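All protein chains of the complex are present and in place, except for one that has been dropped.
A, B and C are the chain letters, set down in written order, and residue numbers restart from 1 in every chain.
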Amino acid sequence: MPDPTATPTPNPLRKSTGRVGLWMVGARGSVATTATLGLAAIAGGHTAPTGCVTASEPFTEAALPGFDEIVVGGHDVTDVSMVARAETLVRDGMVAPQLMEAAREAISRADAQVRPGYTTMMPAGMPAESQQAAAERLAHDITSFRDAHELDHVVVVDLTSTEAVPEAAPEFFDAPALREALADPSRAVLPPSSVTAYAAILAGSPYACFTPSAGMNLPVLMEWATEAGIPVAGQDGKTGQTWLRTILAPAFAARGLKVLSWAGANLLGGGDGATLADPVAVQSKLASKTRGLQSLTGSEVTPLHIDNVPDLGNTKVAWDHVHVEGFLGSRLTLQTTWSAYDSMLAAPLVLDLARLLSLAGGAGHAGPVAALGFFFKDPWSSDTHDFAGQTRELTEWVEEASQLVNSNAHHS
Amino acid sequence: MPDPTATPTPNPLRKSTGRVGLWMVGARGSVATTATLGLAAIAGGHTAPTGCVTASEPFTEAALPGFDEIVVGGHDVTDVSMVARAETLVRDGMVAPQLMEAAREAISRADAQVRPGYTTMMPAGMPAESQQAAAERLAHDITSFRDAHELDHVVVVDLTSTEAVPEAAPEFFDAPALREALADPSRAVLPPSSVTAYAAILAGSPYACFTPSAGMNLPVLMEWATEAGIPVAGQDGKTGQTWLRTILAPAFAARGLKVLSWAGANLLGGGDGATLADPVAVQSKLASKTRGLQSLTGSEVTPLHIDNVPDLGNTKVAWDHVHVEGFLGSRLTLQTTWSAYDSMLAAPLVLDLARLLSLAGGAGHAGPVAALGFFFKDPWSSDTHDFAGQTRELTEWVEEASQLVNSNAHHS
Amino acid sequence: MPDPTATPTPNPLRKSTGRVGLWMVGARGSVATTATLGLAAIAGGHTAPTGCVTASEPFTEAALPGFDEIVVGGHDVTDVSMVARAETLVRDGMVAPQLMEAAREAISRADAQVRPGYTTMMPAGMPAESQQAAAERLAHDITSFRDAHELDHVVVVDLTSTEAVPEAAPEFFDAPALREALADPSRAVLPPSSVTAYAAILAGSPYACFTPSAGMNLPVLMEWATEAGIPVAGQDGKTGQTWLRTILAPAFAARGLKVLSWAGANLLGGGDGATLADPVAVQSKLASKTRGLQSLTGSEVTPLHIDNVPDLGNTKVAWDHVHVEGFLGSRLTLQTTWSAYDSMLAAPLVLDLARLLSLAGGAGHAGPVAALGFFFKDPWSSDTHDFAGQTRELTEWVEEASQLVNSNAHHS
Partner (left out) sequence: MPDPTATPTPNPLRKSTGRVGLWMVGARGSVATTATLGLAAIAGGHTAPTGCVTASEPFTEAALPGFDEIVVGGHDVTDVSMVARAETLVRDGMVAPQLMEAAREAISRADAQVRPGYTTMMPAGMPAESQQAAAERLAHDITSFRDAHELDHVVVVDLTSTEAVPEAAPEFFDAPALREALADPSRAVLPPSSVTAYAAILAGSPYACFTPSAGMNLPVLMEWATEAGIPVAGQDGKTGQTWLRTILAPAFAARGLKVLSWAGANLLGGGDGATLADPVAVQSKLASKTRGLQSLTGSEVTPLHIDNVPDLGNTKVAWDHVHVEGFLGSRLTLQTTWSAYDSMLAAPLVLDLARLLSLAGGAGHAGPVAALGFFFKDPWSSDTHDFAGQTRELTEWVEEASQLVNSNAHHS
């Protein structure tokens, strides 16, 4: 119960977790730049937070940091600045010029916080760095950022391009063996996304895995995260076509209709289109795209293709053909065609994750937050793929966690 | 708690409501004939009850009559038999010939139960019949059917073609005035669908309004139904495009996305296509199609068109174009194309309603059953249009009502 | 044969018709502004003439005026300048800002040539003007423009909004009666688009009717145009969905496939969407949209709907569903969805018409040019709707007319 003698504040609940950091890995990419630009435009009142889940009912009273309380930094391996990237977005017609101008200074400030990321392809002549050393370096970047800006939490979100699926190594299941491998400068047992995840653990940072890459999703890392008391969420942002599939499939089941096949195509340009046209890199992506659907329909799903269509730029066009058996063996078909800027779907969810993982941290959550499966194709610690079910679970969790944060606030 | 001394029965729960009647108004139409054929084919084990909501989890343990416990009869104004109609369905490729053969005898038996329906266009030379007398005649048909087959309930389902919207009359709001008007052979204050509804009240029958016509949906009739202690459900079966819309619209809202417009087209052949091409008749249909969507999106919905495309026969093809505002004012579009036999979508829901209204009757429900809004474009006594929400409400209600029926069964 | 002793010119053929005027009625509307902006951008080398039929093979050697030889003026009834309109196009993301900057001065120059158009709704207090007087005033604007810029021809293109279909008047068929009516200040026998057409006749200007409004398409006017020796072309620009239909329908016929129905929807925002949502105004539009298709397929075409969906702006989205009978009575369906900026489809065709009617004028053509039916939903003097056939006819006519112009040039 609020203290009636306290000085009234405009929104005491939203302030309760304090200022937080959003540390994006792949900070100069399209999604991170869009998120940074959007955060500044929303915080400055230049645009509404359309597309942000947490900006409207039933989350307006939740114990979430305000959009104006989020500070941005991150890692990247490119030298091309967020400002340059944002200008590309304007040129491609994705972002209105006036929003860019309103956000330019904030983007520039965020870019100044970007530190060199980790890659297994280090420049020739560089002394070999063990993965332990690399992770410590990355963790140091994060904690320095936290200290410099006096932040309560720094939420790490991995937004890097899809990696090839790593071969399963015994070290992924064996903590001492992994420690030994990490310390050896001649070995690179973890894929880069997992070095990032490990750095988040070392920094004590809540972490979200927006890519299908391994990231935190190795048994030992997940265990360490839980031990370290950090909330984590994953995996692979559910932005467009997969989202649509997890809306529709449960409805067919609720009507007693039997999905016979769910086939489709996926056209994408931009850098992502090229990455995902590589059959090796795309393997993890396609697996996570179909897993939920197979679980929801119980039927065979024809594997999706992702085609690189460079002239589409950041627009993703996805076509689905659903073949369904109805009454007396009759057949019905549903086709859907989805067309959207991919980064515009992902960016607001990144802001949501920053706010919600900050809440999870404030509520003392350790390990995977099942209710954040809402945001992912391959939810950690949850079998719920059904989007309406996920919406309910998210709503309930936010309410409980907010109560916990608020009651903590009053007892401290 | 089950009585341990009782003789065990194979499925005591499902038997608990006893044999029931399904009385379809418009019994010789396409939907009713398909339902009759399908019921026989399912009861006889010739096909699975695909498309019936109540045939699968979580309803398999509910206190519903079995498919083999439903007896079919009805009213119609045509002389063309259900058998002749069913043969048309086979010829059009909608129904497999072997299912027709398996069901032929049952269809013929059902057709023998069909009695002349009520229409305001009575043959010339007939003595004028007051609407009171007409309703009593119809009610007598229903109760005679009940008695002849020793049925616990006879559920009346109105499947007639869409009527023009009646002008609001003061009698709709004033019980004594309505009684007086009904008794006057020179007046026809109620549209035919409401005479049907009144007959269901007189017969003490649970009633569902599958059409957009007025039916029970006049204040005085609704009041009388509640007083008579009969459960009623409506209105306008939510079979295809509208169903899809109420699946998708809540998901956009849950992602903070703003629907700007939802436009579309609706192609339909068969008799229904011709009826609905009449702008006056279609008015009520289109209104109920868009009402739910407007409530879910809060945005303007471009009025739908229904086109009569005779060569499509019973196939309904519906195209929707959804224009959505996302992050930073960006736009996304979703198109859906739906193609299905209209009667194949509606018929299994008619069987579901027969089973569920029988449950409602057994549980002593009087008046509109809000949880059955699941089946309708324009749910009575409910503001829930969101299909996932409706699924939850239906599931909970069935569980509660089944417990009530089972506990009644043990106490009696 | 070219004179071998003459001084060589870079493109003697294209110069042969000299500088021409393009006089657009509705000059400050979206199509005319886009055409003006595009003409300047192409002439200045800032963009390629993509979408202009006459800019590529087999027309590159035809006797057409160069894009840099076309001077723009026009009539309009609005005071909002072409520059203001063009800025709207940029703000809506239709036109790149740099093209606008490159063309700004040219647009401003063109706008300075715009004169007040004719409307039947004259400001109160204005002395009544007979339609003869009005047409003479408009013709004077055109000839003054021609003289001021020393133009060989001024091609008039009517780009105004669709008018309601006028009631057929006896004057439309009777020259003396029409003359009498035109002279009477108390009468307005012609719709505004036909006053425009009459003005073109008085000015001796080639004329194209890009709208479905009556325009020149009244028997007496068509006769006067032919007598006056001016080439005319119409009617109703075939830009998107209708174009697509006239591509596809002949191919079905060539394969012996039988079109059973061709239904569809048409979504449009912008001002045009609002105009065309008016069932009276749209009548002429819908008639011309379906006429060609009916003639090509010999089958019933379900009347199209045009929906005003304001949030779509200038984007037109058109969905078609084609139901076809194939071998042994089997059915196939083709669906098409078309999405494009309406003005971007129309504007380059306006430039093509200016070039081609200038050629027709140079070649001494009087009356309707059948080969220009290529550009129209409702081709004048031609039964060819098949787009491939129209392409062939256009190509052949341009070659013949160019030879005539060139041979005239050498004999003069």
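Everything that follows uses one rule, which is that a residue touches a chain if its C-beta (ideal position, glycine included) is under 8 Å from a C-beta of that chain, and two chains touch if they have at least 3 such contacts.
As the structure is a prediction and not an experimental result, all values here were calculated from the model.
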Review point. Which shown chains does the hidden chain touch?
Key: A, B, C
Exercise for review: Consider the whole complex, including the chain that is not shown, and state which of C:56, C:120 or C:407 touches that chain.
Suggested key: C:56
Point to revise | Which residue of C:112, C:148, C:183 or C:251 touches the chain not shown here | key: C:251
Check your understanding: Pick from A:228, A:287, A:309 or A:404: which residue touches the chain that isn't shown?
Key -> A:309
Point to revise | Candidates A:56, A:261, A:381 or A:408 - the one touching the absent chain | key: A:261
Study note, to complete from the structure: Contacts from chain B to the absent chain lie at residues 93, 97, 337
Revision key, fill the gap. Touch rule applied to chain C and the missing chain gives residues 34, 37-38, 41, 47, 49-56, 94-96, 99, 243-244, 247-248, 250-251, 254-258, 325-341, 344-345, 347-348, 386-389, 391
Exercise for review: Mind listing the chain A residues that contact the chain we can't see here?
Suggested key: 260-261, 263-265, 267, 302-303, 305, 307-312, 317, 319, 321, 323, 333, 335, 337, 339
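Here is the rule we go by: only the chains that are shown with their structure count from here on.
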Check your understanding: For the homomeric pair chain A and chain B, should the interface be classed as same or different, according to whether the shared residue numbers exceed half of all numbers used?
Key -> same
Review point. If you average the CA atoms of chain A and of chain C, how many Å lie between those two points?
Key: 51
Practice item. Could you put a whole-Å number on the gap between the CA centroids of chain A and chain B? Key: 44
Practice item. Could you tell me which residues belong to chain C and also touch two or more other chains? Key: 337
